[in-house]
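Note that one protein chain of the assembly has been removed; the remaining protein chains are unaltered in position.
Per-chain numbering from 1; labels A, B and C assigned in written order.
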């Protein structure tokens, strides 16, 4: 029972492989009347697009999105919104030497075990190229959130051993897309660029962390007991190929805190203004948004394709030396920033609509 | 659109509040023919049960489970398996003083915002008592996994500031339930017990971390692209009330690793034996199990109810001093161990069945 | 992948067998704040209850419903509403002689083929007793519909060869539950009673038809393209064990009509009043309610258990004579009336909530 659909009410179904004809998707459940700003969708796709700078893969895809249905006179009609992005720069011949070997730490091995066959060209469906459809779909979700003033902002807070100091309240996130690292701090950005260049020269790769904040979220989103808001966000983030961890609020640090440190006490002069004075909780209590900022962090592993030789075994179990070649990112984290935003927006858009049925 | 059902094929629907008549659930999709070992179900419930030791709440619930349907001559029939656990020691009068105040860092506030009303007796549906139904349902899932030799073992690896050294390979997990902390190491257990006693005397609470390993999992479980195995586990874990973070494999540490360090190379003399030589991946590639152990960690926040006075605001926004009283755990993490096992088992059981439809 | 849950937003999960401990269910997604009129629920159950009159089975079940969760101070809280009805008059010994034979036209054969085993006591899960849980759940849905003034009224329009003349507009449906046949016309009721007595004396059974009308439905309910309102109703009705056919509006008669006969033209002096002048459509166009009455008909087959000997084969394929004995209805259709109402209400309640997310 496969799973290429995300969400319950605002639903995105995606399709497409790295070296197939196209990647794309169908959005079902977008409320009729939403104005679809095609430029915004394309802008988010451009931010994920390969070939943008020295730190991303040189594969060059225009990633131009074509909408096929569900929009009439600029607005969503209530019918499904289908879109596609043609693949143009796939070079399957680069992958011929992978026909007989499972690339280490890639999905070739498990895909083959599961399905009994594997489209080995560029990772097929397991390629990060699949995330283009998430970004296109998620950017429509972001347009829906904008109607309620909700803002989703992700940024890079760590690449390899270089970490950004402070949390989201310490930085101006509006500038995060102005540099190829997608980091809001200029000095940290420079350090990361240097770090990445060293790693690239060594033929290696590295991982990183993306932080994300969701502002202006109304109280009441999230569905006990199994679709708590944080559960939806965790699933969304861990569904991104390279993600290895998720934490929200104080996260793993909460494990060693005392209750008296972690509790958020209330303040306020009347019921309307009643809000927690602090936000250790990360904007969610009992799985439901409090009205405070929701913030979370996502850890990413290093890119598995490296430019170094690796001693591994081929599909028959014979030891071989796998040469490092191909076109890949040194670190995927900067390009994953719009993906994190897209997935977060999909979760919130879905819960925004789900919450319409909570009360009489 | 509420969410009290977990899973797609092996599905658990739960119900019940802390101070209602009962908590319980309905399992739909359990394959016919599975022998239901009622003693095992009760044993897992006993491990979660309050009132077991000095470090848990003195609320005393027998937590005796009654099965109502779906079992004939000891085996699952294919019909839904319903069960219930009557509440017997609820003391609603203990909560009378919370009618006019939202307890800090509890779900009273958000539940009220979402639903326009709130069953304030003992946290209602947002009480950890809800997890009894997860354990009962999850233990049936564990019985299904046992048929395939799959073993799920969780244990406490951190309480407050005391951490267990080493990962799951360093300890004998069979003994984890022999002490109230659910920690496989005797010395760490003693340190945790001391640490908890200090915190209890101070009227405070703390959090912790649970590690979990799933052994003997066949390769091929997990559904790209949105229901990757780790995405399902992350959602399951973050759906537990107090959970704040999830990581698998190298987790957050992977962010600062190099690709050449993190990659798991293959070894093996023939195709059957082909397996990764290391397991930085945590047993999952491309969202699909590799056949190696799956391991992950879950962080928990401190218990919100403390025995200290707290300066907060009542529902009208007036500042008040909230007295510390009631019956609560100093640390919920030991009792959450069977809950983590139950949720993990539910995820795996579901994917085991889902995977039956992957191929012709 | 079994299916004991009905609905997408307003969801009913049912459980229980004829001769198990109880039948019951869990309603998830009932909007918080709905007042739960327990007397109404019990009244609907009483209308379905066996042992009410000479034309129903003498099995005597009080069918007293116990609510276990989800209600606080008389209102739905947003948490799942669980309920159960204990079985009290099951006589499994009556079924001992069915251990070795599949009862003709019952589900014993297919259940065994599907699951590899069969709870042969009283039909197990395939017994009509299962519908008690539908009625309890559906009556909560009816309470939700009442909030919007929506009324669901089913009645018997045919039993065996006796048919009621005219459609729902020709009769006063308020009296339909005043006689054991659940037919709104006194003379037809008498004829049906006589017809049933003849059939009973002959040791035989028969089928019938139930008509249903839904009034005061707002325009806009139904979800193109697959969850059209009529598609949901058709599924709901055909999920009732003995149902063999469904038609709405002109139904099968529409097949031989001309477009110029069947079309409903608009009348009205302003946009608000714009409604179809006739209602051949049955209140639905393009799968969406028009605001006119929705009406449909459901055909039921004869009860399979007859009091005559039948020449059939046992489970080993040996010819045997199956004696007619046990406690059964001569015609199940009168008792199915509240079941049809319940299922219709579940469909409408679900679409009422689903429709809240159609527009910005």
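The rule is simple: a residue touches a chain if its C-beta (ideal position, glycine included) is under 8 Å from a C-beta of that chain, and two chains touch if they have at least 3 such contacts.
Values in this document were obtained by computation on a predicted structure and should not be read as measured data.
Student: Return the single residue from B:31, B:184 or B:302 that touches the missing chain.
Tutor: B:31
Student: Tell me which residue among C:62, C:186, C:201 or C:257 touches the hidden chain in the full complex.
Tutor: Here the residue in touch with the unshown chain is C:257.
Student: With the full complex in mind, choose from A:50, A:78, A:184 or A:283 the residue touching the hidden chain.
Tutor: A:78
Student: From the list C:86, C:215, C:301 or C:327, which touches the chain that is not on show?
Tutor: C:301
Student: Which chain B residues would touch the chain omitted from the figure, given the whole complex?
Tutor: Output for chain B: 1, 9, 29, 31-34, 78-79, 147, 224, 353, 356-360.
Student: Could you please point out the chain C residues that touch the chain left off the display?
Tutor: So the residues of chain C touching the missing chain come out as 1-6, 8-9, 14, 102, 104-107, 109-111, 113-116, 125-126, 130, 158, 160-161, 199, 204-209, 219-228, 230-239, 241, 243-252, 254-271, 273-274, 276, 280-282, 284-291, 299-306, 308, 310-313, 315-317, 319, 354-355, 357-359.
Student: Under the stated touch rule, tell me which residues of chain A contact the chain that is not displayed.
Tutor: 1-5, 8-9, 11, 13-17, 20-24, 26, 28-29, 32-33, 66-70, 72, 75, 77-82, 84, 111, 114-119, 121, 124-125, 353
Simple rule for what comes next: only the chains that are shown with their structure count from here on.
Student: Indicate the whole-number Å distance between the mean C-alpha point of chain B and the mean C-alpha point of chain C.
Tutor: Going by mean C-alpha positions, chain B sits 39 Å from chain C.
Student: Determine the centre-to-centre distance between chain A and chain C, using the mean Cα coordinates as centres, and give it in whole Å.
Tutor: Taking the average C-alpha coordinate of chain A and of chain C, the gap between them is 46 Å.
Student: Quick check: how many Å separate the C-alpha centres of chain A and chain B?
Tutor: Going by mean C-alpha positions, chain A sits 26 Å from chain B.
Student: Could you pull out the residues of chain B that touch at least 2 other chains?
Tutor: 1-5, 8-9, 14, 111, 114-116, 125, 353
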